[in-house]
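One protein chain is absent from this view; the other protein chains keep their places.
Order of writing sets the labels: A and B. Residues in every chain begin at 1.
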Amino acid sequence: MTRMAPPVITFLSDYGLEDDFVGVCHAVIVGLCPDCHIIDLNHGIPRHNVQAGALVLSGALPYLPVGVHLAVVDPDVGAERRAVALRLANDHILVGPDNGVLSLAAELAGGVIEAVDIAHSEFRLEPVSATFHGRDIFAPVAARLAAGAALGQAGAPCDPDDLVRIELPRPAVDNGTLVAHAIYVDRFGNVQLDASHEDIARAGLKLGTTIQLHRDGREPRPAVFARTFAEVERGALLVYEDADRRMALAVSHANAAELLGLSAGEQLRIVVE
Amino acid sequence: MTRMAPPVITFLSDYGLEDDFVGVCHAVIVGLCPDCHIIDLNHGIPRHNVQAGALVLSGALPYLPVGVHLAVVDPDVGAERRAVALRLANDHILVGPDNGVLSLAAELAGGVIEAVDIAHSEFRLEPVSATFHGRDIFAPVAARLAAGAALGQAGAPCDPDDLVRIELPRPAVDNGTLVAHAIYVDRFGNVQLDASHEDIARAGLKLGTTIQLHRDGREPRPAVFARTFAEVERGALLVYEDADRRMALAVSHANAAELLGLSAGEQLRIVVE
Partner (left out) sequence: MTRMAPPVITFLSDYGLEDDFVGVCHAVIVGLCPDCHIIDLNHGIPRHNVQAGALVLSGALPYLPVGVHLAVVDPDVGAERRAVALRLANDHILVGPDNGVLSLAAELAGGVIEAVDIAHSEFRLEPVSATFHGRDIFAPVAARLAAGAALGQAGAPCDPDDLVRIELPRPAVDNGTLVAHAIYVDRFGNVQLDASHEDIARAGLKLGTTIQLHRDGREPRPAVFARTFAEVERGALLVYEDADRRMALAVSHANAAELLGLSAGEQLRIVVE
């Protein structure tokens, strides 16, 4: 006799792990869906940074088992923003605030098939607090969906076309120069850019060559386009394709974001020699 | 055929997540109760802060599934303090040092029905280290209880009336002024007070009104009594009912504890205009 796979809930937030926000959400989930496997995808999203949450969720999506993906980065909790649950074209379900944090993953999965507004879900915990919808709305809805409830039971239907979307900056190639943007900095100080391998190829950049990194108000700096950190000397700046298949900047054995004074949002120009 | 719900163990401590203290306790638990679902309630309790541990555990209790709740904040490990396992009136079981960390949750649950001293429990791992009772006493006892052992098997009976209790400061209303105390600061810098919604009502405070916050040796500061952060401007000080249904101070989009130089233990006077 084979055992059925337990239902999966992944959980991403900006709650951090110093307090019990994450733990209490786990407790609520386990109470409603005792058999589920909860995967803490990441609770270190910078506070209120909806774009970072959206990028991490969409970057992880190709590796997530089919299940319910709970994403709570919610600067406007208690205000007008909607709370939603979404069924995607790839059969995954997303639960979170309708502020864009779910939008990049939804696009990557081929779009939203069915959406419900869960602000007044019958699955909510009563009384609903004004400040902790993770516990009172999102976790119980995710748990009940993982336990087998139909999406339509979780809330009132709403139009997928009305969902809030995040617009990322777009890289561009202009006269041999790749104009890109820093979009995420990890804890090692590696800086992810919005440019893909294809963008780099269009700019004429090849593995092993040296480029110049231009930034407003700073001296250009050379960097090697390498496959891995191990191919350059300690302390050398490199451009590489990261594990999300995006271009990234790093310094071997050091923190590139700190050394370059670079943070998410800044525009960079990569010039092939 | 339905599957029985796996036994639940929740785990709170001041061990932090930088070392393997928590991981080794998990390993011990899984070895003794392979099917259990372990919920990490919070390992970020400030080191040795028994009161903070007690507050977090009691705040979370209403959201915890029936199970064994392990709470290890244990500044006197290796000294005279007892180690105990307690069956509560609501059928939950608590395991931890008898230094008060369990006491607020026990009171909230309606009291202790049965208590055992587990210092010499037959469930201990031998040899017992002098400094890591989480691994050697508390985790194995919790695991065996979760796996179905009777409380009486875990240790020697002791009198629930002899258990150590934490006495929290009490808020008071005096001539239109609410005297309260900061009891917990979360990682966002929100400051929880010991005052409840009822205390606030007794002081005559109504939603949307402005109060003055008085502290020894400082200028009074105005604050709005609001339902959510979203109701005030960025940077404004507010008083609100937090998710534990206690009054709290916050600054919208900022760290109130830092801005006010306020930490747990300080007395505050809230004066209605």
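The rule is simple: a residue touches a chain if its C-beta (ideal position, glycine included) is under 8 Å from a C-beta of that chain, and two chains touch if they have at least 3 such contacts.
All figures in this text were calculated on a predicted structure; none of them were measured in a lab.
Check the options B:66, B:89, B:130 or B:172 and report the residue that touches the missing chain.
In the full complex, the listed residue that touches the missing chain is B:130.
In the complete complex, which positions of subunit B touch the hidden chain?
Its contact residues with the unshown chain are 16-20, 22-24, 26-28, 30-31, 34-35, 47-48, 75-80, 125, 129-132, 135-136.
What residues on subunit A make contact with the chain left out of this view?
Where subunit A meets the chain not shown: residues 3, 5-6, 8, 10, 12, 17, 37, 39-44, 56, 59-60, 63-65, 186-188, 227-231, 240-243, 245, 253.
In this text, only the chains that are shown with their structure count from here on.
Measuring from the mean C-alpha position of subunit A to the mean C-alpha position of subunit B, what distance in angstrom results?
Those two chain centres are 31 Å apart.
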